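Data first, discussion second: the structure below is written as structure tokens.
A protein chain is absent from this complex, but the other protein chains hold their places.
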Amino acid sequence: MYGLGIIRGLGVTLKHFVATYVDDLRWFFGRISGASGGRYYNADSLTVRQGSQARGIFTVQYPEEKLPVPEEFRFLPFLVYDEDAEGNRQDRCTSCGICAKVCPPQCIWIVRSNDPNTGRPIPEPTEFYIDIDICMNCGLCAEFCPFDAIKMDHDYELASFDRMERHIHNKERLSKSAAYYASIRPVNYAREEAARAAKEAAKSAKAETA
Amino acid sequence: MPDELEKGIPIPPELLNTVAVTTLDKVYGWSRRNSVWPMMFGLACCGIEMIATATSRYDFSRFGMEVMRPSPRQSDLMIVSGTVTKKMVPQIVRLYNQMPEPKYVMAMGACASGGGPFKEGYNVVSGIDKYIPVDVYVPGCPPTPQALLHGLMKVQEKIDGESVRTVRWYRPELSEARPIPVLGPDIFDPRDVETLKNPPSPPEAAEAEAVSS
Partner (left out) sequence: MTEATQTSTDLADLFPGVATRDERPGYTGAIVPADQLIDFARTLRDTHGYDYLSSVTGVDYLPEDKMEVVYHAFRSAGGPAAVFRTQVSRADPVVPSLVPIYPGADLQEREAWDLLGIRFAGHPDLRRILMWEGFAGHPLRKDWQETYYEEDGKPYKNRWPDGQVYRIEDKQPVGQNATFPEAFDPERWIPETETALYAGLARGGNGGNGHAIDTDTIVVNLGPQHPSTHGVFRMVASIEGETIIDLKPVMGYLHRNHEKIGERNTFLMNMPFTDRLDYFCSMGNNFGYALAVEKLMGIRPPERAEYIRVIMAELTRIVNHLATIGFLLNDLGAFFTPVIYAFGERELILDVFEATSGSRMMCNYFRFGGLARDLPEGVLEQIRELVFERLPRRIDEIDAFLTNNEIVRNRCIGVGVLTRDQALALSAAGPMLRASGVPYDVRRADPYGIYDRFDFDVPVRSNGDIYDRYLIRIDEMRQSLRILQQAVRDIPDGEIQTGKPQYQVRVPAGESYGRVENPKGELGYYVVSTGKPNPWRYHVRAPSFINLTGLGLMCRGHKVADVVAILGSIDIVLGEVDR
């Protein structure tokens, strides 16, 4: 019969359509029975609804629900500072300039000043700018920083009304604490801390034997 | 309903349950912000993230925006998504001129905001705001669909803040069309004719820059 192909295709669409209601009902009964928290607005159901077992409506109800980004997600860079118990900040960045050298569109500007007494460079950036209208979110700066000082942030809600004032991020805007970094990238943080501890242990062992 | 309205406009007690009072601005803003029609204007990679925002996972039809019109005559919001090249800029300005008021422009992505990673290219314009006024900038390369939705909510926020008394398109003077840049030996804006005929010599240029900054 002419038109059978179209009808079969419509059957596929009908199947998707019915599946959205069946799926809703499944979640509804799950919520009533207490097995789950309902279809929307909780993180557990979001993981199921957005994974490879997804059936029914595939939508993420932004802004009430936000799809969590994976750990490796990279948006804009940020500078990490260590904070001790008293609240003193110590920038990890030593203004070595590798991130500025490796940045493909050259959007990082660093000013490194010299100590007026000794004439040697201070291992801290005096000024650090990133022009986010040029940054391509490639992550090379974070990948090649030898001091784990610049990392890629997860914050993507940065829309603004004015770019001239706000889109060149200075050091103040870019600095976030190591605790924040640990919260967004736990696996990487744990690995780096382990490596740092191992290096410290090796150094102290060598100092002891020497 | 805000209390000050209830206090300001006296409503007889027998009508309290049958009448709702609001301001014209609120209705005006509410109806416009919930039916923004974007223009289907994907230039480059950000255009694909825009299409991904239109598909089922992020679905901006929940915001009233699923009507993506290809024609500028029927759209409210021009989402400039992708690198703006000199060859394309005359077309973009022409399309902007063809959009009826009220119109908004969103620069999506680093390229449309300020040239992006391709800023040094000889065919790339450093940001569409050199030619048309931009209302919202969404940084990222490309901004993820959730970032774009956040940007669209900012457009809605801007629409909410507008009042019928102060909007541009209800003023008595005529809105002027943006001058369309010309593709000559290189691109130039007709407004810059004087500067091009008598380019300032370098010390003057540095002085002018010092004065303006």
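By letter and in written order, the chains are A and B; residue numbering begins at 1 in each of them.
To be clear about the criterion, contacts are C-beta pairs under 8 Å (C-beta built on N, C-alpha and C of every residue); 3 or more make two chains touch, one makes a residue touch a chain.
This one's a predicted model, so the numbers in the text were calculated from it and none came from an experiment.
Colleague: One chain isn't shown here. Among A:Tyr40, A:Phe58 or A:Phe161, which residue touches it?
Modeller: Result: among the candidates, A:Phe58 touches the missing chain.
Colleague: Where does subunit A touch the missing chain, residue by residue?
Modeller: Subunit A touches the chain not shown through residues 2-6, 8-9, 12-13, 16, 50-52, 54, 58, 69-74, 95, 97-98, 100-104, 106, 108-112, 121, 127, 129, 131, 136-140, 143-144, 152, 168, 187.
Colleague: Since one chain has been left out of the picture, which residues of subunit B touch it in the full complex?
Modeller: Interface with the chain not displayed, on the subunit B side: 40-45, 47-49, 51-52, 54-57, 70, 82-83, 85-88, 91, 95, 114, 117-126, 130, 141-142, 144, 182-190, 192-193, 195-197, 199-200, 205, 208-209, 212-213.
The rule is short, and it goes like this: only the chains that are shown with their structure count from here on.
Colleague: In whole angstrom, what separates the CA-based centres of subunit A and subunit B?
Modeller: Once rounded, the distance between the two centres reads 28 Å.
Colleague: Mind pulling up the subunit A residues that touch subunit B in the complex?
Modeller: 50, 57-63, 66-67, 69, 75-76, 104-105, 131-137, 156-163, 167
Colleague: List the residues on subunit B that touch subunit A in their complex, please.
Modeller: On the subunit B side, the touching residues are 56-59, 62, 107, 110, 113-120, 127, 129, 134-141, 143-144, 146-147, 149-151, 153-154, 158.
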